[in-house]
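Here is the structure we will look at, set down as structure tokens.
In this view, the complex is presented without one of its protein chains, the others remaining in place.
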Amino acid sequence: MHAETTSKKAVALAAFEGLPGEPGVPKPDPILVADGVVRRFGGLTAVDVAHLEVQRGSITALIGPNGAGKTTFFNQLTGFDTADAGSWTFNGNSLAGVPAHRVARSGMVRTFQLTKALTKLTVLENMRLGAQDQRGENFFRSLIPSLWRRQEDQITERAEELLERFKLDAKRDDFAGSLSGGQRKLLEMARALMVGPELVMLDEPMAGVNPALTQSLLGHVKGLRDEGMTVLFVEHDMDMVREISDWVVVMAMGNVIAEGPPDKIMSDSRVIDAYLGAHHDAPLSAEEAEEQLQEAEAELEIEEKA
Amino acid sequence: MDWNTIFVTTVKAAIGFETVVYALAAIGLNVQFGYAGLLNFGHAAFLGVAAYGLAVTVSTFHLPFWLGILIGLAATVVLALLLGIPTLRLRADYLAIVTIAAAEIVRNIFRSVAFKDIFGGSDGRQNFSGDFFALNPYGPGQYGIGPITFNERVLWVLTVGWVLVALSCALVYLLMKSPWGRVLKAIREDEDAVRSLGKNVFSYKMQALVLGGLIGCLGGFIFALGQASVQPDLFSTDFTFYAYTIVILGGAARVFSPVVGASIFWVLLVFIGNTLSEAVAAGVIPSSIMTVNQVGAVRFMLVGLGLMLLLIFRPQGIFGDKREIALDAR
Partner (left out) sequence: MRRAVIAITAFLGGLVLLLAAPAWADNEALKGTIQNQGKPVSGVKISVTSEDGQPVGQATTGSDGTWNVPVPKSGQYKVTLDQKTLPAGVTLKFKDRGTLSVQVYDGMQRNVLFALSSGSGGGDSGPSAESSYFERVAQLIFEGFNLGLIIALGAMGISLVFGTTGLTNFAHGELLTLGAMVAFLFNVSFGVPLIFAAVISVAVGALFGYAQDRWFWGRLRARGSSLLAMMIISIGLALFMRYLFLFLFGGESKAFLDYNAQPGIQVGPITAAPKNFIAMAIELAVLVLVSMALLKTRTGKAARAISDNPALAASSGINVDRVIRIIWTVGGATAALGGVMLGLAQNVGYQMGFQILLGMFAGVTLGGLGSAFGALVGSIVVGLFTQLSTLVIPTELKFSGSLVVLILVMLIRPQGILGRRERIG
């Protein structure tokens, strides 16, 4: 396992070898290519990405100060929000204007900053929901259990394997609402894997996670790459970015301002400038993390109300 | 006070005509609201277009009864599509406002003078149930146990009605046990999450809206046939609100709870109404406090009060599991 990790990491790093740290630099084998993606809210231009490529088989981090447009950019790419302009391709297929569920089916699956565990479904049902091409999800076929029973059993088997890997197997019959914040993050990631994605897009996987769980979450993210998946994640936690990412993309004011390997990017003057004056989100203490979580949850409640 | 009459009418209410109509309406609403989380406040319109589809086909255009049923079903599907296409992509409260508005539009058109030739204005339509009662296998007479009897017409309506209730329950049971039902329940929880897992949320919501509408529309047929007439004001917004009360009373997202809820609702309504009427008539409640004419108002005040108390103190209803209910107090 460990050997494999190093080898996959080495492959990923080799691909980035010698690339200039310029925004929009072409990669040898991009899985995702975005061009001229623009999203405006009234007078505010939240996202304006001229060109970005994500290397296949790598872990790419997307960082930037608050309000840089990272989540909005995620929303554009995954079809959760409509871009005002721009095109992007995934595996060479254009995804601009494609609705969210078709984006997911094509192999690009995301998670959310504020976890969306389906609280009134059990953990196992959450997992089963992720599986694709279910015969029993068709209205008419669902009425005849014998048509989907076997597939359901296979799905359950796969779900149980993943739950075991994410150490959630003991919780399989509990309602997802009874899980802790970190467990919900794990469940959301495991559920995303049920879709069978090529590219996993994680929106702040560490936000609100108990530090005790951080290491295992990091391990799971690395594990995704080792299984051949590509990971693009938004994160504020610089330690995590440094530890697991192969390549870092920095956004500020809606633009990609710099790219590069993690150690170089941390000392890049453009990056420091972007963060200067803004709230520096670097290493959070547990209390701060807790505080952020609570703020985030309060915000979530408001959004639900709105 | 005549307790015997009160008892008989109450028992009859438990399995009676209104219970069947409201049970079917509530089963349909339960699919939409209980399972899929769709706030359809225009459910009465689904029953209305079905009932009028049947009545108008047969009584205005003198076409066959079964064609009337088909047109009623088709009208329900069309209404669901018309309501769903603009709103199902939007926030839940938009659906609530659009559906309540649409139900009023439908009702106003039914009762309008401009379309009186077709829909019969506020008098509605009669003379369309002949073919239905021609199918009646029961001979003329009273059927029943002890003092609880129905005549052959009512018994035929009840038979067909309860068969439809049973079939609808079976359908809902099968669906909600399946992966299809799982997607629906997940959408109720968080539709963005479901979308991110590659499910076409819009399509499922639409399926739920249509299915719920179709089950409800069976109630519309029974309503029309049982009374052998349709009037626009039967399908007012209050009807929808009573259906909500029934769904919540039984416990949302449970297969049989709309049926039990409808039964309990009508038993309570009839029992309270009868008891109050008897009490007023017997002078137990002096007429300075309440007259017989005001009994109806008091009944519905109690419905409102009951709905409030239910949601405040027992949002999961009689049979629901609090952990599974979207209405919880968080």
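Just so it is clear, A and B label the chains in written order, and each chain counts residues from 1 on its own.
Heads up, the rule we're going with is that a residue touches a chain if its C-beta (ideal position, glycine included) is under 8 Å from a C-beta of that chain, and two chains touch if they have at least 3 such contacts.
Computed from a predicted model, the values in this text were never measured in an experiment.
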| item | value |
| --- | --- |
| Per the touch definition above, residue among A:Phe16, A:Phe90, A:Phe112 or A:Trp247 touching the missing chain | A:Phe112 |
| Touch criterion as defined above, residue of B:Val8, B:Leu63 or B:Ala96 at the omitted chain | B:Ala96 |
| On subunit B, residues whose C-beta touches the chain left out of the figure | 39, 86-87, 89-90, 92-94, 96-98, 100-102, 104-105, 108-109, 111-114, 121-122, 192, 238, 241, 244-245, 248, 290, 294, 297-301, 303-308, 310-312, 315, 326-330 |
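One rule holds for everything that comes next: only the chains that are shown with their structure count from here on.
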| item | value |
| --- | --- |
| Averaged-CA centre spacing for the pair subunit B and subunit A, given as whole angstrom | 44 |
| Residue ranges of subunit A touching subunit B (in the complex, touch as defined) | 78, 80, 99-102, 104-105, 109-112, 116-121, 125-126, 128-130, 132, 134-139, 142-143, 145, 148, 152, 175, 177, 188, 191-192, 194-195 |
| Of subunit B, residues touching subunit A in the complex | 171, 174-175, 177-183, 185-186, 188-190, 192-201, 207, 211, 323-326 |
